[in-house]
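In this view, the complex is presented without one of its protein chains, the others remaining in place.
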Amino acid sequence: MPVLEISNLTKHFGGLVAVNAVDFSVNSGEIVGVIGPNGAGKTTVFNLLTGVYLPTGGRILFGGIDITGWKPQEVVKKGLVRTFQQTRVLFSIPVMENLLTGFHCRTRSGIWGAVWQTGSKEVEDRSCRDQALEILNFMGLLKYKDELARNIPQDAQRRLGIAVAMATQPKMFLLDEPTVGMNPSETQEMIRLIGAIRERGTTILLIEHDMRVVMGICQRIIVLNYGLKIAEGSPEEIRKNPEVIAAYLGSEESA
Amino acid sequence: MDTTFFIHLANGLAIGSSYVLIALGFTLIFGILDIIQLAHGEIYMLGAYCTYFLLELTGMSFFPALVVSAFVLAAVGLLLERILFRPLRTVPLLNLLLITIGLSIFLMNLANLLWTPEQRTIPTPYMLKTLHFLGLAITVQRVLVVVVSIIVMIAVILFIRRSRIGKAMRAVAQDKEGAAVAGININLVRYVTLAVGCGLASVAGSLVGPIYLVEPTMGATPVYKAFVIVILGGMGSVGGSIVGGLLLGVIETLSAAYISLALKDTVAFILMVLILWVRPAGLFGKILE
Partner (left out) sequence: MSSKKGIIYLLIIVLLFFLPTIIKDSYFLYMAILSGIFVILALSLNVIVGYAGQMSFCHSAFFGVGAYTSALLVMNLKFSFWLALPLAMVAALILAFIIGYPSLRLRGPYFAIVTVGCAEVVRSILYNWVDLTGGPMGLPKIPPPDPIRLGNLFTLTFNTRQSYYYLVLVFVLLTLFIIIKLMKSKAGRAFIAIREDEGFARSIGIDIKGYKILAFAISAIFAGMAGSLYAHYILFISPVSFTIAESINVILMVIIGGMGTMVGPIFGAILLTALPEVLRAVADYRMVLYGLLLMLVMIFLPGGLMAALRAVASLFSKGSGIAAKGGSIART
């Protein structure tokens, strides 16, 4: 059973059709890429999947369950989490605190536990801390653990954004242009990291503009243009697909 | 309906017109400079005092005093821009808000200190004359408020729509960076905005002064009402401020007359809360995102 199944997903903004009857699915353990010229609707799809926008039509099945119209916090709890194109973290608090905030939806202790420091809360706290350290280590951020997020280097902040998302213990990651603005060596490192995340058992759907990344790690690629899915297939197939080439060339001409 | 209804309506329109002038200045300053000028009520108050003193000390008559006061307070606006708002233009909105609150406390109490809390009236012959119209007797001053307000409103609207600076002001309100790139003199726009805004407040205070009493705290509630009107009418909407102001003045006066006097100042706030709960865009505005 696919982890994610989208059927007929549509989003209208007034008169504008941003996403137009898009279907695709993602299987467990895959890394699938979503590409397309600017304005193709890729980020809108992510926003629809995560409940930020309400679809005008269509259905989203996650793990077999219909999550269409679910609120964002419910979607995250189910195991679907996204990152952002821009570096987005909690800048004014330490890296470790950022991570601990990520565990929010996975902890159960409530207010009562906070004030009276119940035994179960202590156990949970310790477990979160341990897991946080593990994630920081995995992402190469352990040395920054007590630094304020605003004081660490840009690419570390990027990785922090992904790390915090990892703390939500997702079954599937939606990565929005993870390598934008990175130099080649940083991009290589990100590619390696994405592969490693997939090894841990997380399925990945990724939006990218950098073709080397897409062709390099994605097993399947979905191409959008003007809100429509115009192609789907392996990197080889997509590379040779005349419609895809036309879409990109077309957008280059008008650019 | 008996004649008292129309008298209340007339009063409502009169006070509403003064609200429109205050709200216009407030929304211009907010829309163009991104400043929630909570000391705007004190500008209104100072305008009333200025007119009062001009009348008392120089024997000027009402209209000239009103005009001179407007210029005086416009100059005060220029001063405020130069020494306060321009140096602080990068400060976050919240801090600016509190700074204007401090300014408001400062000005209100300075007035209290200089001129004592004693309530004054601006003597004009118009308070004594009444107009007989359709069987109603309305004090001329109230008619004046409406008439002068309308004239001023039209003048301001024409100014913003037709003049070069007005167009520049609108451009800055829509997109500051874009306007700067397009070569618009932002500093000049800021000066003019503050001058016009303060001038409007001064006119409002001068018009209302003869009807209600002039005292240092007179600006405290009007500024919140200006706030309410701007919300009701939609942020940055000039038309909305006009309709909102008149509507508020009328609803306030009618509620006070027919439901309970207690409601007079509270109606504005109840309306504001209800509108924001039901339709956050206000009556006319676009939903600001």
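Residue numbering begins at 1 within each chain, and the chains themselves are lettered A and B in the order written.
The working rule: a residue touches a chain if its C-beta (ideal position, glycine included) is under 8 Å from a C-beta of that chain, and two chains touch if they have at least 3 such contacts.
Keep in mind that what you see is a predicted model, and the values were worked out from it rather than measured.
Annotation: of A:Arg82, A:Arg158 or A:Arg220, A:Arg82 touches the absent chain (contact as defined above).
Within the whole complex, the absent chain has one touching residue among A:Val3, A:Leu48 or A:Ala165, and that is A:Ala165. Of the options B:Leu78, B:Val91 or B:Val140, the residue whose C-beta touches the omitted chain is B:Val91. Note that of B:Gln119, B:Asn187 or B:Thr266, the residue touching the chain absent from this view is B:Thr266. Of the listed positions A:Asn20, A:Thr50, A:Gln131 or A:Thr203, the one in contact with the omitted chain in the full complex is A:Thr50.
For chain A, the residues touching the absent chain in the complete assembly are 50, 52, 71-73, 76-77, 81-84, 88-93, 97, 100-105, 107, 109, 111, 113-115, 117, 121, 164-165, 167-168.
Contact residues of chain B toward the unshown chain are 88, 91-95, 98-99, 101-110, 112-113, 224, 227-228, 231, 260, 262-263, 265-266, 269-270, 272-273, 276-277, 280.
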